[in-house]
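The complex is shown incomplete by one protein chain, all other protein chains being positioned as in the whole.
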Amino acid sequence: MSTAKPEFEPRDPGFQDKVRTSFARQRIMDTLSAELTTVAPGKVTIQMPFNQAMTQQHGFLHAGIIGTIADSACGYAAFSLMPAGAAVLSVEYKLNLLAPAEGQEFVATGQVLKSGRTLTVCNGEVEAITEGGRKLIASMTATMMTITGRGIRD
Amino acid sequence: MSTAKPEFEPRDPGFQDKVRTSFARQRIMDTLSAELTTVAPGKVTIQMPFNQAMTQQHGFLHAGIIGTIADSACGYAAFSLMPAGAAVLSVEYKLNLLAPAEGQEFVATGQVLKSGRTLTVCNGEVEAITEGGRKLIASMTATMMTITGRGIRD
Amino acid sequence: MSTAKPEFEPRDPGFQDKVRTSFARQRIMDTLSAELTTVAPGKVTIQMPFNQAMTQQHGFLHAGIIGTIADSACGYAAFSLMPAGAAVLSVEYKLNLLAPAEGQEFVATGQVLKSGRTLTVCNGEVEAITEGGRKLIASMTATMMTITGRGIRD
Partner (left out) sequence: MSTAKPEFEPRDPGFQDKVRTSFARQRIMDTLSAELTTVAPGKVTIQMPFNQAMTQQHGFLHAGIIGTIADSACGYAAFSLMPAGAAVLSVEYKLNLLAPAEGQEFVATGQVLKSGRTLTVCNGEVEAITEGGRKLIASMTATMMTITGRGIRD
């Protein structure tokens, strides 16, 4: 809500590559035909088409799938600011569902709010794209953890 | 944490059938080979096998899929106590990831903590089943809403 | 994170008065020497000074007090858009603590993200004011409920 958005300096100059490489290893993103559309320092966007195989009982995308792309967007936004050699882990997230997930495409944006040594807090939002325009359908707050020296790499 | 768990009286005697019918309409449950293993008043269990197509970058089930089965378990736990003709909607949920989602099977349990006229609060947990036993891997708190008279049915 | 902030039309032309009257009835706001500094449609700001009597073990303001002013800011932001005669109730909130609550003054801003018939989702943030400037110390997401016809008034 602050007028000025935080500007972040990536600690790893190869942040673009490492985010794209790790994203490519998320088999679920391929399953969802999801694409990484923006990778900036502290900000990542993921887009996926509507998918009948992922719907709930009313024919909308299941809230868990909305959570999936929002969590990955937040995780990679956090990861973009982590030092080389670190891995990222989701600690917890909260998702508010604001409107039914109906539309042709869904865009999840993850943005770092606070980048700490161990923990990173991100805001996420998911918009549905229909013929009529864009609509905010979900809002997320996520806590991500930097993992180093435990034999896990992204 | 209270020693005594709340006991709930279903307002709809046909609660078993309506939960099973609505679950069968969730296309994503079929996609995940997920099954409804318990339907009791205020308590629902969903089980799914490990699924390589739903993994994140380290080869574990994506947190969003853990969230998917926990959200459905909580939603149907809430729905089991709703009056006939009502529909259920996820308002928000928070998911804490406690351990990597590795295992052969995953069991999500949703249990009603407080059942109100409009809102129902549920606790969810997800356990991973491995050869070595069961392990708690995630914990959820979810708020569900009873929808009546808006032309939505479950 | 969207570039355009939502603009809200208050349903009650007397929204300013009703927010100020209800705030004045919150005894805790007087106890905290907290003041209502902004009341706009869908946006409310509350300011309070540092208070030694409300500190935790390291001498910072207790997280629960940060939560108190953020919850009231979110609640009144939601209330500002509710119809005349309605009351507001906090359903749930999540608070992320981003930095220690040290400073001379603390400003909580609550802003409506989605205003529905029954539920309103708000974002909150708390900033600490020190001689050096303003610092974001906490972030909240809150769900508020419109109560009508139950004999409760604000």
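For clarity, chains are labelled A, B and C in written order, and residue numbers in each chain start from 1.
Here, contacts are C-beta pairs under 8 Å (C-beta built on N, C-alpha and C of every residue); 3 or more make two chains touch, one makes a residue touch a chain.
Small disclaimer: the values here were computed from a predicted structure and weren't measured.
The chain omitted from view is touched by exactly one of A:40, A:91, A:129 or A:152, namely A:91. Set against the missing chain, the residues C:65, C:107 or C:122 yield one that touches it, C:65.
Screening B:31, B:56 or B:111 against the full complex identifies B:111 as the residue touching the chain left out.
For chain A, the list of residues touching the undisplayed chain reads 91-92, 94, 118-119, 121, 143, 145. Taking the whole complex into account, chain B touches the unshown chain at residues 1-2, 5, 94, 96, 98-99, 109, 111, 113-114, 121, 123, 125, 136, 139, 141, 143.
Although one chain is not drawn, its touching partners on chain C can still be listed: residues 22-23, 25-28, 31, 52-58, 62-65, 67-69, 71-72, 87, 89-97, 152, 154.
Following the convention adopted for this analysis, only the chains that are shown with their structure count from here on.
Between the two copies, chain A and chain B, the Cα superposition rotates by 180°, quoted to the nearest 5.
Between the CA-based centres of chain A and chain C the separation comes to 28 Å, rounded to the whole angstrom.
Spacing of chain A relative to chain B, judged by their CA centroids, is 23 angstrom.
Looking at chain B, one finds that residues 91-92, 94 touch two or more other chains.
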